[in-house]
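One chain of protein is taken out of this complex; the other chains stay put.
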Amino acid sequence: MNNVKHSPPSAHATRNRRKSGKKVLRSRHKSIGQPPGSLIHIGEQKVEKTEITLFGYDEMQAVTISVSNPAECAALKEKFKVLWIDVAGLHETGVIEQFGALFGIDPLTLEDILHTGQRPKVEDFERYLFLSLQMLEFNRETGEISQEQLSVVLGSGWIITFQEKPGDMFDPVRHRIDSAGSKIRKHDADFLAYTLVDSVVDHYFSILEEIENRIDILDADLVATFSQESFNALNALKRELIMFRKAVWPLREIIGSVARDDFAVVGDLVEHYFRDVYDHVILVIDTVEVFREIVTSMHETWLAGVNNRMNEIMKFLTMIATIFMPLSFIAGVYGMNFKYMPELNLWWGYYAVLGLMAVIVLGFLKYYRSRRWY
Amino acid sequence: MNNVKHSPPSAHATRNRRKSGKKVLRSRHKSIGQPPGSLIHIGEQKVEKTEITLFGYDEMQAVTISVSNPAECAALKEKFKVLWIDVAGLHETGVIEQFGALFGIDPLTLEDILHTGQRPKVEDFERYLFLSLQMLEFNRETGEISQEQLSVVLGSGWIITFQEKPGDMFDPVRHRIDSAGSKIRKHDADFLAYTLVDSVVDHYFSILEEIENRIDILDADLVATFSQESFNALNALKRELIMFRKAVWPLREIIGSVARDDFAVVGDLVEHYFRDVYDHVILVIDTVEVFREIVTSMHETWLAGVNNRMNEIMKFLTMIATIFMPLSFIAGVYGMNFKYMPELNLWWGYYAVLGLMAVIVLGFLKYYRSRRWY
Amino acid sequence: MNNVKHSPPSAHATRNRRKSGKKVLRSRHKSIGQPPGSLIHIGEQKVEKTEITLFGYDEMQAVTISVSNPAECAALKEKFKVLWIDVAGLHETGVIEQFGALFGIDPLTLEDILHTGQRPKVEDFERYLFLSLQMLEFNRETGEISQEQLSVVLGSGWIITFQEKPGDMFDPVRHRIDSAGSKIRKHDADFLAYTLVDSVVDHYFSILEEIENRIDILDADLVATFSQESFNALNALKRELIMFRKAVWPLREIIGSVARDDFAVVGDLVEHYFRDVYDHVILVIDTVEVFREIVTSMHETWLAGVNNRMNEIMKFLTMIATIFMPLSFIAGVYGMNFKYMPELNLWWGYYAVLGLMAVIVLGFLKYYRSRRWY
Amino acid sequence: MNNVKHSPPSAHATRNRRKSGKKVLRSRHKSIGQPPGSLIHIGEQKVEKTEITLFGYDEMQAVTISVSNPAECAALKEKFKVLWIDVAGLHETGVIEQFGALFGIDPLTLEDILHTGQRPKVEDFERYLFLSLQMLEFNRETGEISQEQLSVVLGSGWIITFQEKPGDMFDPVRHRIDSAGSKIRKHDADFLAYTLVDSVVDHYFSILEEIENRIDILDADLVATFSQESFNALNALKRELIMFRKAVWPLREIIGSVARDDFAVVGDLVEHYFRDVYDHVILVIDTVEVFREIVTSMHETWLAGVNNRMNEIMKFLTMIATIFMPLSFIAGVYGMNFKYMPELNLWWGYYAVLGLMAVIVLGFLKYYRSRRWY
Partner (left out) sequence: MNNVKHSPPSAHATRNRRKSGKKVLRSRHKSIGQPPGSLIHIGEQKVEKTEITLFGYDEMQAVTISVSNPAECAALKEKFKVLWIDVAGLHETGVIEQFGALFGIDPLTLEDILHTGQRPKVEDFERYLFLSLQMLEFNRETGEISQEQLSVVLGSGWIITFQEKPGDMFDPVRHRIDSAGSKIRKHDADFLAYTLVDSVVDHYFSILEEIENRIDILDADLVATFSQESFNALNALKRELIMFRKAVWPLREIIGSVARDDFAVVGDLVEHYFRDVYDHVILVIDTVEVFREIVTSMHETWLAGVNNRMNEIMKFLTMIATIFMPLSFIAGVYGMNFKYMPELNLWWGYYAVLGLMAVIVLGFLKYYRSRRWY
């Protein structure tokens, strides 16, 4: 934003938009024409090096290990009741492939993990359940919502999560794993999966709150100014809601399926908890729809205000113009240079004309008052 | 934002809106990252102290007891055919937890009770049925509709209702419980649940009547003024309807489920009564939709009126301007100071010019009349 | 409409609307908080006294008796193959209650009969079938569509209809009952029910024809004037269609259910006839939707016309103003009183200026012609 | 309405519309209150006399006979493998009734045949299958689409078609029946039914092509003129599409049912062919929807163009007015008659003022150029 001078603001904004990975679509050029299951990363590289963190716990103990090689994980697989491997960074496809081999993950699942910008989905492979979600994050500085894909592979006793970059959304979960006696320590891997999905969905609420704040501010702004700027802000908001909806809408079906269908790796109790997440998802979707309707009504308010202001401007112009045009005309008449204009020689002529003008002004004013123009 | 004096009224309105808990979303900051079943109250604290009132009745007797401690209720559980515990105020989570323990209510249900601003829902736990609704109240002073969550836990022989603050919506029900021989006294707890839900739904009708009154008043107003104020009032109405719909829409499914499905704690007869409530819910929803369409058509009327008024203004300006511009021009011509302008010396020159002007005026008037401009 | 002077027309219209019972909702104040099955009449009292008319017939005979007391009907119940009791007026709830007792009608059905403004419904009580419809009537004088609730209780061998006021919609049916050898005389009560419902649905067509006439007239009007009045008429039409749709839409489901489901009191043959009514209902609904689309496109025409007319006005103003402003300016220049203005002393100066002005006028006219402004 | 001279063109158009049977609804006055199965013709009488043409064929032979009396047909019923009776003209209800008696057609089917303007439908009577469609015809002279009801009664070995007037849509079918060895000659009556329905649906495509041509022409027109005329043409197109959709939409369900369900008189092979027709129907419906969207976007283009043109007009007016108003003011100042105005006596005063004026003009022009107004 430092060298704005030579480019119109909008062009600049567009360039920013391109840079910041806000595109609706991720470029797929690399993958077109490739055989299925070719492990190619679609999306932006958001991190220098893939970070692998391993959490192993049961009711007695909990360890956190930073791992540099997938192979190290395999050894720990049987040592804990629950093993959570958190992988951040997707550009090193070799790493992903190794996990695939170690945990018996289908090539198509690996493809889904690497192709970010996917539609959220759930897929049952009997040995494991694959879940892919969009994590949304509100950037307080730019005021934009950024999107990151979370892939969850849930086996029995183990769970692997793939993110595009390390994040702090799961910090509370990590904290709960560390605290002895917490509920999470008593349950199985499916409960951890539930906790992670619940965190993602809960985060949607905090973004919705941000959006509501922006709606409130814009609401005040709109009515005060009716400027193009406030309209553009409204429009930006509208687009954020379109993107939000795209990310959240499929969850209705997906979380509903987890809560309803009998997946091998999800126990009855956790299914019950997923029903709770399902209710939250529905509430999120309902709220997004309400916001969309509110934004639409704000749009209409803006238009109505602009229309009304136009009316005010034209009324004012019309009042001034209609009053002064006849007056100027009268002045013009007595400014004519005809030899024979008897009025000009009357000593009270000037005053009579001034009086006539005053009458005209009063007449117009009265007329406009009667029409409530002022 | 600290000196109200210099801020436009709309900013003020927004601040009010924030204060009055009219937000679409309740802040969830407290609950994010918490384990499921953590009993945290989401929503505004609307009452100083939790009030617990206990109604016990059977065909012979009916008592009303104000209770300060949940434990007192347990003792009375077996003494009456129907025990209704009405809890007003949700911020003391300990009280809610105690009820949960005493009556065997699932932690997830308790969470749903405490998290206000929920989507209405019904959930069957075999031992009890959990129903959550939004009670709507029209505030005659501010003209706003406020929303309060009602949670109903219906067991066999007992019923617990949780409200955010004490209210008078159920006064007629209480009155009927007190009157010996009333229908309510003869039936079981499920009938009481029906009566309560029916009261909530009946109340929607009175709010719809208020809304219809406001529509009627606005309707007259709109056409008379086409002011920005009436547009804003229209818009406020629109938003009330959006909120109303959000609160009522899910009831279609929920009450339908109670009326249709075989829940253990709801008898056949009461199911039959719930079908009646279901019909009312559908009527409420239909009416909301009709109101929305009417408000939309009022919006269009407003816009059309503003457009039309603009036309009137421009016509008037055009008439005045097009008449006086040629006249002023003619006056200007004979105001020129050329030495040699033969007309100026004719004794009838002045009168001829005045005559010409009159002809021009009449010509224009005739033209405008032919186009029906006045 | 005789003392319009002191009130703006719209306020007046609204008052009328209130009076004429055109409200979307009927006031329910009386019934709120009442126990279910309380027999309270919701709606306007449209008739002085309840009129009860009894038609009894079989293939051989047909009698019409005006009855003052429900008890009289009971005696006749077994004497004819078909007994039709037509009750007009609902405010005397005692009468309705008596019928309920005599014919074993459920209290909830009685409530539905008394609460006018209901959504159309069908309900099977095995012993009888309950049908509730909205009869629509076009008032040729006010041009408004009024709505009246018709409740049909069909038992085996008897049928009771409840209307808000006596009407002539069923006169042709009565006539057919009176004519010996008519089809209706040969069939059972279910056939009579079919005939009545068919009459109501057929009547919708005549109202749709009225609406189409108004659309045709408005269509011509709109294009000719683009006045606010024609817009308001269009809007009124739109609202009539909204109300119409609300009354007719549920019939799709209801008549479909009668035609499809196996109700005890409806024979196979009559089910077949109801399928015919069902087709008519679908045609009515389709036509309403087409009318709504046409009205929307008329709305757009109106707006386009207003916009276009604005364009014409502005073009005209611009043409006049842009021609005369430069001319007046030139006249003004040579009206200046500078001592040294050489042109003023030339004998051909005046004519040169007039010529220059003519050139300017022609230039502008040519320019406007090239842009097709006139 | 008798002196066309003084009425605006639109009123004329409306009158035309009324005459040409373009009404959405056919008047039903005659049938209201009639018993079901009363054979009354609803619709316009489009032909002087009912024409009955009989086609009988099998693989060996094919005859075409013009028949004046339904009874003649009965005799031929057993003589050919396939008997096709084509009835054109519906006002002689007696003829229709005779066919009903001869071929055992249900009175309700006869009613459906006579009541034109029906929604397309299919009904299975086991002995025969009843199909009703809307044939659409593009009138090249008036540019309007006219609608005609085709009823097909398909028995085993015979088929009767009822049209409102004789038409040439089926000429290719007749030709194929006449040519020995054609596919149609080898198959049964159900194949003929398929061929007829296929012709009707194929004809929809030719109308869609006409509509696309009109869209193309209008598209060029719109952008060139933005006149009210082109808007009205656009609107007429929109209405044609509304009517088209109404006629075609139900076919999705109807043809789908013929292709899917097991009707006694339709063989498996022909069912297969009907699946093909079904695909065509879906393509027609999709295309209508695409056209509707295109027309909507043209509508928006028109509005945008009018708005833009308004902008141009106002820019031009503003440029002229803002330049000449200050100039005229300056000229006015030096036209004042004050005794003491020193500038007037300077010999270079006049030139200085002219110079100042030129500077003002150049300043404004530069300003407008910087805002890209010209």
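A, B, C and D are the chain letters, set down in written order, and residue numbers restart from 1 in every chain.
Here is the rule we use: contacts are C-beta pairs under 8 Å (C-beta built on N, C-alpha and C of every residue); 3 or more make two chains touch, one makes a residue touch a chain.
Everything numeric here is computed off the predicted structure, so don't read it as measured data.
Contact with the chain not shown here comes from a single listed residue; of A:156, A:257 or A:337, that residue is A:337. Of the listed residues D:49, D:183 or D:260, the one in contact with the hidden chain in the full complex is D:183.
The chain omitted from view is touched by exactly one of A:217, A:243, A:282 or A:365, namely A:243. Against the chain not shown here, chain D presents residues 171-173, 175-176, 182-184, 194-195, 198-199, 202-203, 205-206, 208-209, 212, 216-217, 219-220, 222-224, 272-273, 275-276, 279, 282-283, 286-287, 290-291, 293-294, 297, 300-301, 304-305, 307-308, 310-311, 314-315, 317-318, 321-322, 325-326, 328-329, 332-333, 335-341.
Mapped onto chain A, the interface with the missing chain covers residues 8-11, 13-14, 17-18, 23-25, 27-29, 31-37, 108, 111-112, 118-119, 121, 123, 225, 227-228, 231-232, 235, 238-239, 242-243, 246, 299, 302-303, 306-307, 309-310, 313-314, 316-317, 320-321, 324-325, 327-328, 331-332, 334-337, 341, 343-350, 353-354.
Methods note: only the chains that are shown with their structure count from here on.
Contact with both chain A and chain D is made by no chain of the assembly. The chains that touch chain A as well as chain C are B. A rotation of 70 degrees, rounded to the nearest 5, superposes the Cα atoms of chain C on chain D. A centroid comparison over C-alpha atoms places D as the chain most distant from chain B. The distance from the centre of chain A to the centre of chain B, with each centre set as the mean of the Cα atoms, comes to 26 Å. Annotation for chain C: residues touching 2 or more other chains are 307, 310, 314, 317, 321, 325, 328, 332, 335-337, 341.
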